[in-house]
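Accompanying notes for the structure given below.
The other protein chains are all here in position, but one chain of the complex has been omitted.
Here the chain labels run A and B in written order, and each chain numbers its own residues starting at 1.
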Amino acid sequence: MAVLRPAGEFDTSYASDMATIRQRWQWWLLLAFVVALYALPFYASQSVVALVNRIGITIIAVQGLNLLTGYTGQISLGQASFMTAGGYISALLVNNLGWPFFAAMPAAALGAGIVGLLFGLPSLRVKGFYLTMATLAAQFIIPWFTRNAFPKVLNGAQGINVQVPVLFGIEFNTPQRYIYLTLTVLILTTIVAHNISRSRLGRAFVAVRDHDLAAELLGINLFKYKLQAFFLAAVYAGIAGSLAAHQIRHINSETFNLIDSVMFMGMLVIGGLGSNLGPIFGAIVVEMLIEGATLFGPLFISLFPSTAAGAVQALRPLFFGAALMLFLIFEPRGLAHRWQLFKAAWRLRPFSY
Amino acid sequence: MNWQLLPQFAMTGLLAGGPLALTALGLVLIFKSSYIFNFAQGQLLLLGALITWWFAVELNLPLWLAIVFALVISALMGLLIERLALRPMTGQPLLSIILMTLGLSQVLQGLALLVFGGTQRNFPQIFSAANPYKITMPFVYNDNNIVIILKQNLVWSFVVAVLGVVIISLFFRFTRTGLAMRGTSEDHELAQSIGIRIHRIFGFSWALAGVVATLGGVLLATSSGLDLSLSVVVLAAFPVVLLGGLESIPGTIVGGLIIGLSQGLVSVSKVPIVRNMSEIMPYVVLLIVLIFRPEGLFGQKRIERI
Partner (left out) sequence: MRKSLFALLTMLMVASMILVACKPAAPPPTEAPPEPTAPPAEEPTAEPPSGPPDLTGETITLYHFGDLSGPYAAITAPLIHGAEDAVKALNEAGGIYGATVEIKFADDGGNVDEAIAAYDRFTSEDDNPLIMISYGSGEAEALAGRFAEDKIVNITAGLSAKAFYGEGSGYTFGLGPIYPDQLAYTMDFLSENWDTYKPAEAGDEIKLAYISWPTAFGQGALTDESRAYLADLGIEIVSEDTYDVSPTADTTTAILNAQAAGANVIWTNTLAFGPAAILNDLNALGLRDQFVVASDNWAMDLATYAFLADPAYGVGLITPFPYLWWTDTDNAGVQYTQQLFDANERSAAEHNVGYMLLVTGVDMAARAITHAIDTVGYENLNGEAVHDALIDMSPFEPLDGVMKADYSDGSRSPHMSQIRMIQGGPDAFVVIQDWTEIPDLRPSK
């Protein structure tokens, strides 16, 4: 699906029609792309590697949100709070119980998932912005919990320092090393998300999104599927939170905040809701925009002297918000839709119909 | 529990509910007419206060004149936002509209930082900061009558806020435009068919929301200074709106009082963790409301059909 196909290539079986990758050359292309990503530390500078690392972690969080919002249609402003939950769980397991990171991350994913279930419970009774408000509550209550509960363990608002993941004696303590973790996990989460969307579960999600009452009449258990969507979204957030916490090596209640949750929603819309490419496109575009703001910031300082060096921080929300608004007005289905149109045009070339 | 503090905190909590209600009113105004939940209301509030500050301090105008100018500008800003950002979204799904206002909030926040800078400012005082009102209560604790101390700006902000809400309710009940707005909120197509220009109504409600936001911003800024984080007060106002009911103007007052009171009551506890709950009380109350009475206290229950 994701790869361009020239005109004249047709599927000859259902298996081939359903396949994600249909041609041998597409395999090679994919492999080359992945190898190029993995070899990044050998030819790119540290800041580029760190940026790709950040984008990778963000994509995972947005993929989870895509399952919940893109496929199931439940708007959530709490994704970052589930990252907080995942990050703390993983950090505590590693720091206090001595678990290896590779056992702590799945546990953190599960733990975050359960927290996600809790905050998904109101979806039984409410939807639309009422539900958005319930997820917004998660964005306040979870960080509050980390600040106030169990001060001896969670260390209050100061947060905790997180250990670096170690595997076979190798410390993942630089962006150049960490990126291998991020990329490997990202590939796994992408495959899982893609397969969920093609399964019975994914189709049920779409039915709930398109018309929940109609879906219920068709025998789809609304509550069950909504909760599953909340669970999966939080699991993804937990994975992303765990990865991010061990990369930053520190977590507190502010590490993942409301603005991040808003950003994730924005990325999803810019990338394309309900498409597996959406999170990838969205996260890349928005992170690049933010990086652009960091680079262009100094230029603006001369224009707006009152901001002094703060211009960078001002440009970030400005760029992001403006991009989001423009996309909503002119391309509400996101970049993934544009990509579909482009592929279709390529496939029909030289005829435009 | 520090029982001797109960009357004090109940009272401060209730009074703090006033500005919350005023902030919530801005949200309800827009929702009532156009079915848009405006996540950028906090930024409107912030910009209103910043513009007032600019006229009053940078240009050295008298405060009342600065407020008048700021009210006019914020009304225009509301109109402009409706025309440029929300009009193209007519008929779009809920998600898009929510995200539109979220995007708008980011743009406005960035603009505020870019134009005004991030420094905190001293806002002109409207009410005296010293000389609090002291009320002696008829209860006795440890042989002393309990005395409630209330800051002047807390009391007067409450009065102004409640006055604002009452005026807006009366406007909705008795003026032609107000009635047209109520009509629009019932059914857009029906309203259009009887000759109400609903786009004008949308624009008007945004302008009104801008005015209300500026008023709220000025009240909050005058009590303790002004900086960009002022916009987050609206986060405590969301639960107020849901508690009162999304369509109900008097509901904002009741919601504001209940949320303020709940914040005050947990502060009475001797246990620090319970006391610290006051910052999340709006959302705890919100979750309870969502589970037991999703339409809020005074909201309309909607029945959906396929």
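In this section, a residue touches a chain if its C-beta (ideal position, glycine included) is under 8 Å from a C-beta of that chain, and two chains touch if they have at least 3 such contacts.
None of these values were measured; they are calculated from a predicted model.
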If I consider the whole complex, including the chain that's not displayed, which of B:S223, B:S248 or B:S262 touches that chain?
B:S223
With respect to the chain omitted from the figure, which of B:G48, B:G103 or B:G117 is a touching residue?
B:G117
Per the whole complex, from A:A32, A:L97, A:A149 or A:I170 the residue touching the absent chain is A:I170
Which of A:Q23, A:N96 or A:Q158 contacts the chain that the document leaves out
A:Q158
Footprint of the hidden chain on subunit B, which residues?
2, 4-5, 8-9, 12, 16, 113, 117-122, 125, 129-132, 134, 149, 151-152, 220-221, 223-227, 229-230, 232-233, 264, 267, 272, 275-276, 278-279
Omitted-chain footprint on subunit A covers residues 15, 19, 27, 31, 34-35, 38-39, 41, 45-48, 50, 54, 147, 156-159, 161, 167-168, 170-177, 180, 183-184, 187-188, 191, 244, 248-250, 252, 254-255, 294, 297, 307-314
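Here, only the chains that are shown with their structure count from here on.
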Please work out the Cα centroid separation of subunit A and subunit B, and write it as a whole number of Å.
33
Subunit A touches which residues of subunit B in the complex?
37, 85, 88-89, 92, 94-96, 98-100, 102-111, 113-118, 235, 238-239, 242, 272-273, 276-277, 279-280, 283-284, 286-287, 290-291, 294, 304-306
Could you please specify the touching residues of subunit A with respect to subunit B in the complex?
69, 73, 75, 121-122, 125-126, 128-130, 132-134, 136-137, 140-141, 144, 147-149, 211, 213-214, 217, 258, 262, 265-266, 269, 273, 300, 304, 306-308, 310-311, 313-325, 328-329, 332
